[in-house]
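Selected chains only, in their assembly positions.
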Amino acid sequence: MIVRDRADTLTLLTTLRGSILLRVAPRLLAVFVLALGVTLAHAAYPLPRWPLATLPFTLLGLALSIFLGFRNSACYDRWWEGRRQWGALIAESRALIREVGALLPEDAALAHRLGGRIVAFAHLLRDHLRGEAGAGWEDWIAPAERDWLAGRQNRPDAALRRLSGELAALVAAGRLSDMLYRILAERIAAMTGIQAACERLRATPPPFTYSLLLHRTAWLFCIFLPFGFVQTLGLATPVVTVILAYAFFGLDALGDELEEPFALSQNALPLNAFVRTIEIGVLEALGAADLPPPLLPVDHVLT
Amino acid sequence: MIVRDRADTLTLLTTLRGSILLRVAPRLLAVFVLALGVTLAHAAYPLPRWPLATLPFTLLGLALSIFLGFRNSACYDRWWEGRRQWGALIAESRALIREVGALLPEDAALAHRLGGRIVAFAHLLRDHLRGEAGAGWEDWIAPAERDWLAGRQNRPDAALRRLSGELAALVAAGRLSDMLYRILAERIAAMTGIQAACERLRATPPPFTYSLLLHRTAWLFCIFLPFGFVQTLGLATPVVTVILAYAFFGLDALGDELEEPFALSQNALPLNAFVRTIEIGVLEALGAADLPPPLLPVDHVLT
Amino acid sequence: MIVRDRADTLTLLTTLRGSILLRVAPRLLAVFVLALGVTLAHAAYPLPRWPLATLPFTLLGLALSIFLGFRNSACYDRWWEGRRQWGALIAESRALIREVGALLPEDAALAHRLGGRIVAFAHLLRDHLRGEAGAGWEDWIAPAERDWLAGRQNRPDAALRRLSGELAALVAAGRLSDMLYRILAERIAAMTGIQAACERLRATPPPFTYSLLLHRTAWLFCIFLPFGFVQTLGLATPVVTVILAYAFFGLDALGDELEEPFALSQNALPLNAFVRTIEIGVLEALGAADLPPPLLPVDHVLT
């Protein structure tokens, strides 16, 4: 995620960091070359039937705007739901460790073990979503359990099973009542729900056919633009074409980025920072003396 | 569901797999032929009153874009809700088998029986939604129960009744407390809710009248387009008409596909893959040694 | 609700069943006559100042499209929420009868009595929403209770009170624990919520003023259309005017229908079919030998 203070206008207009410009530059270049060719050809052979009328452009531009607007809205909703799920995970992890501390105040080792599994779940979920084989979770799990966990296909879910298992053993041992177990079990069930929701966002992008239809329509639109402009705009055609292409391709490309909220692109969600927030919350609840610092953006990017 | 890596621009512009092009090809051809006829007729008899003014096209194109945008949004919401319901089913099945393992750790046969019913529910729900007589569920149910289940009209619900019945018997037998039963019963109630929500999506498409109004308006629009273009576009009329028809008919046809998220079309949801995910989750929770592999797309299509 | 297979293009273009055409025909005729008059008057007295400029039409058409789009979206949401509420009722009735069967397996008469009240609630709610004095509920209630129930002002709520009362009596008698009562009480509370939500949809349409503003703007727009078209479209004016009026009046009329999801119009929800689904679900859970068949559409309409 890109983190910037509200920049002054000059910075806003000149910064490249966070701009979609670099990403769509090849497309803009292609459109520019095409528009230049059309302009020169028109200057050389100004046939009276060359220009297209404005009507098809208005109609196609209108439809394209509405559909791009819809796709962007859908992609933003995905991105924001990813954020909401991780926000919920932060809340659930705090609530769970808080209740553990309140209900089982006498057993610090138990609290540390449970807290460690909560943090490990966050690490494992991030690695799972990003398809990485991170090792950050290992520090939070007792050595004896590490190998078992590493051998599971669905590691975050396995961590939750261990969490439930240990709490249920307390119930069987009479150290925790059914009702209090239920309070904790609800938190863990919510974590399972969060995991499944995140997997859903990662595994199911908006229908490919939709993106395809939009990409193609955007290309067709930008390719035909110079033909519509050249008669009235003359030599300004390439510049104006590129400006319009920037708006449409830019929005299209931004949709592509927001579509994958758990990727590693500049606009993806800073899962590392969220995991750190969870670490801090659990450690502070456990009464740790030293808390790790929150993650800070590097060169305006928080990962 | 079509699964593709983010393709380069060339692939995006040329791929047919996942394109809506084949589906709307007949309509595009019809519009092309019509536009060609109009163009030739106009070339032969260039009556001064032939062309229509641009105003009606702008007005109709505007209205059509907004209404198509709305319908697409509604259809996408249906598709995405279908996905959310199956994501919730994945979460509920994991949470249920996790709690069974935690609360009833001593009885492996019971856990296998309950786990089998969870998986069978997913199989049966998929078959129910797709109107298929699949047999994948049978491997997960004890032979004695198979015939009974096969004879039920609403098989997935019957599977849940058995699940509840066996758990309630544990309560009656004093092996499970009321409160712990409740934790499990909530998961099963959620599954009932998921089933009813999926049935709703399958049985109640957006109002037929709405689709009808849109189809007709789209047809009227595309049929009149060449009359509006021919005066200014001349011989380019058929091509430009087809491009616009591609955008409008394409979006309309895509809405048709997304409208039925549980069908077997290319853009429908990969229920088989979801069922497999549930199988893996249950089997891993049961401690199975061999897990079946996740389903992979075949020729870029996941079913 | 109109039920049709995905029709071929020809059927789509010619069917009247489900079309909004008949409903808006009088308005289209009025607009046609007006446009014809304008066209003839213009042919007779082609005053140079006759035509209106295109700007007001573009502006009004734009605003009208956006507002109609909004209203349609709001009406569709109402319709879909009605469907969701009934889908939830199907789920709640299945969950309730499933839990009754699981928790009170020994008392078949009790299960039948409770199941009968669940079905009766669905019947009574439908009658309540449609303002009908249906008698379908009577078969599901013991004769002794029928008169009492018939004398209540809010019959569905009274049926739920009896349901709660009988279950609470089991608690008082020690046959059902508090906790298990709670599981059942949650289902009944959900049914109360569903009833209130359905009453809300029936009793509170979108603000009348909003519909009024839209109707009037649509009328003004269609009345002025021929004045804007006649100069450029000539004799085609009446036809083109009617096409545009069809799109705008059609969407307006469709909004009127979706606004009342529990009415008896073609596009309203098939409450009878939903009630039958609930009957089947309860009867199968009670182990009935003969299940009534699902309701089928008659002449493509499901009620």
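Each chain carries a letter (A, B and C) given by its place in the written order, and its residues are counted from 1.
Simple rule for what comes next: contacts are C-beta pairs under 8 Å (C-beta built on N, C-alpha and C of every residue); 3 or more make two chains touch, one makes a residue touch a chain.
Since the model is a prediction, treat every value here as computed from it, not as a measurement.
Complete-complex copy count for the single protein sequence, taken from this structure file and not limited to the 3 chains in place, is 5.
Just so it is clear, only the chains that are shown with their structure count from here on.
Taken together, the touching pairs link the chains end to end in a line with two free ends. Compare each chain's C-alpha centroid with the centroid of every protein C-alpha atom shown, and the nearest one belongs to B. Subunit A maps onto subunit C through a rotation of 145 degrees [Cα fit, steps of 5, range 0 to 180]. Annotation: 23 Å between the Cα-based centres of subunit A and subunit B. In this assembly, the C-alpha centroid of subunit A lies 38 Å from the C-alpha centroid of subunit C.
For subunit B, residues touching at least two other chains, in rising order: 54, 58, 62, 66, 69, 178-179, 182.
On the subunit B side of its complex with subunit A, the touching residues are 1-4, 6, 9, 12-13, 15, 18-20, 54, 57-58, 61-62, 65-66, 68-69, 72-73, 76, 79, 83-84, 87-88, 90-91, 94-95, 98-99, 101-103, 105, 177-180, 182-183, 187, 228-229, 232-236, 240, 243-244, 246-248, 250-251, 254, 257-258, 266-267, 269, 280-281, 284-285, 291. Chain contact summary for the complex, subunit B toward subunit C: residues 26-27, 49, 52-56, 58-60, 62-64, 66-67, 69-70, 74, 152-154, 157-158, 160-161, 164-165, 167-169, 171-172, 178-179, 181-182, 185, 188-189, 192-193, 195-197, 199-200, 204, 206-210, 212-213, 215-217, 219-220, 224, 256.
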